[in-house]
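Heads up: the structure comes next, in structure tokens.
For this depiction, one protein chain was excluded, whereas all remaining protein chains were kept in their positions.
Just so it is clear, A and B label the chains in written order, and each chain counts residues from 1 on its own.
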Amino acid sequence: MRSLTIISAIFVKDLRVEWRNRETLAAMCVFGLLVVFLFNFAFAPGREESLRLLPGLLWVSFAFAGIICFNRSFAVERENACLEGMALAAVDPGLIFVGKMLANLLFLGIAECVIVFAASLWYDFSFLPSLKWFALITFLCTTGYVAVGTMFGAVAANTHMREVMLPVLQFPVAVPVLIAGIEASTGALKGDPPATYLGWIKLAAGFAVIFTVLSYLLFEYVLEE
Amino acid sequence: MVSKYFGDLAALSGAHLRIEPGEAILLYGPNGAGKTTLLRLLASLDRPSEGRVLFGGKDIHRQAAKAAIGFASHATFLYGDLTVRENLKFFGRLFALPRLENRIAAALELFRLDDRARTPVYKLSRGMQQRVSLARVFLHEPQFLLLDEPFTGLDAATVAILETLLRQLPVEGKSVVFSTHDFERGAALARRLVALESGRIRYDGPLALVPRNLLPVTAEKPES
Partner (left out) sequence: MSKTLSFNAHLLVTLVWVVVALGMVFLYAPQEATMGEVQRIFYIHVSSAWTAFVAYFLVFLGSVGYLWKHSPEADDLAQAAGEVGFVFCSAVLVTGPLWAKPVWGIWWTWDARLTLTFVLWLLFVSYLMLRSYVSSPGRTGALAAIVGIIGFVDVPIDYMAIRWWRTQHPQPVIAGGESSGLDPRMWVTLLVTWGAFLCLFSYLLRQRMWLAEARRELSALRRALGIRPSED
């Protein structure tokens, strides 16, 4: 199907561009790790405390790593007016969005794994017992976050002060998934029965679906003059 | 009749233009005359503030129209980190071109880029990057070619390739509209002249018949 070809062309292109110099991934991981590291000075938690603080700390870290990702995603395109090149190719703008969103999702996912791994070492906390649920929650919340972030990344790329504009746009809108991520993760890591945080999972899933579809529909308005 | 504003500035006012297949049109005028604006409107990259751009009688913002149009400007639309071949392949896939590998090979050969197919674009000189950009434009074999200052910044070899191609296109029934500061070169390649000044079309007709009084206005500003 032509749509899938185009999505995969854009997805692969984003991956390939990133693979050449890996700057974005490096920046995301370093920044995420720095946030986790700085929290250590703020709290220096013991094991019980860790449980209370880790979800929040992780999600703040993910949130900032994501911002770096979305900014860079469109900085690449702006260098040689590449988005216009894609506009010339009569590509359905929604497909450009999906391709870039999937690429960003992959990058943020990788950074999240690195950050979680570092956190588990530094705070002597094992994520393994609750890995399945924790991964599901993180995946759903990240998807919603990336959907909005990719869209706002494109919007912010059209402004002055674009690096500042993106978080200003992103964070208020992302409040539900951040709350959901933190609350559900807390439940999962404590070993609570999934039923207690199922509501949050449904919220995150709903958010992801709504904003992916909405962004897909609205993306053409970012591209046109 | 289209107009394009940027805030208070009317980059283009009341422009009316008709392009048939097989034409070679030179778009001429001083800086800020509106040449780039007009070309971008024709390429469907910008929307007019007033009026409409039509392709085959229907609005230009459709897939069928875009597949038949090619546009090149000083922005190359290329990804610096990817190689020449990877860039061409990406655009080919966006246009869903059949027999892509063949087309890429043909484009590389036409623009003599074979030996540089594996080079990342950022490593190429400015002139070479423009050459790759042109190869990208020709990849989907457009019926209407719109080129914004295509000769600027090109090396001699690429200029020669481009001139040959531009002569060839009208013969094949394709059209090309290009703007340039170099009137001599442009006049040698085109049959019809559209002269712009301050956002308005001052002349639109055969090159041979252009009134003398227009030429001093334009030819006496030799920009390079």
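Some notes on this structure:
Everything below uses one rule, namely that a residue touches a chain if its C-beta (ideal position, glycine included) is under 8 Å from a C-beta of that chain, and two chains touch if they have at least 3 such contacts.
All values reported here derive from a predicted model rather than from experimental measurement.
Only one of the listed residues, A:Met1, A:Ala42, A:Leu128 or A:Val175, touches the absent chain: A:Val175. In the complete complex, the residue from A:Ala103, A:Val116 or A:Val222 that touches the missing chain is A:Val222.
Remark: the residues of chain A touching the chain excluded from display are 148, 151-152, 155, 158-161, 165, 168-169, 171-173, 175-176, 179-180, 183, 199-200, 203, 206-207, 210-211, 214-215, 218, 221-222, 224-225.
Here is the rule we go by: only the chains that are shown with their structure count from here on.
The centroid of the Cα atoms in chain A and the matching centroid in chain B are 39 Å apart.
Interface of chain B with chain A (complex): residues 40, 43-47, 62-63, 65-67, 69-71, 75-82, 86, 90-91, 93-96, 120, 136.
Taken together, the chain A residues at the contact with chain B in this complex read 2, 5-6, 9-10, 13, 16-17, 20-21, 76, 79-82, 84-91, 224-225.
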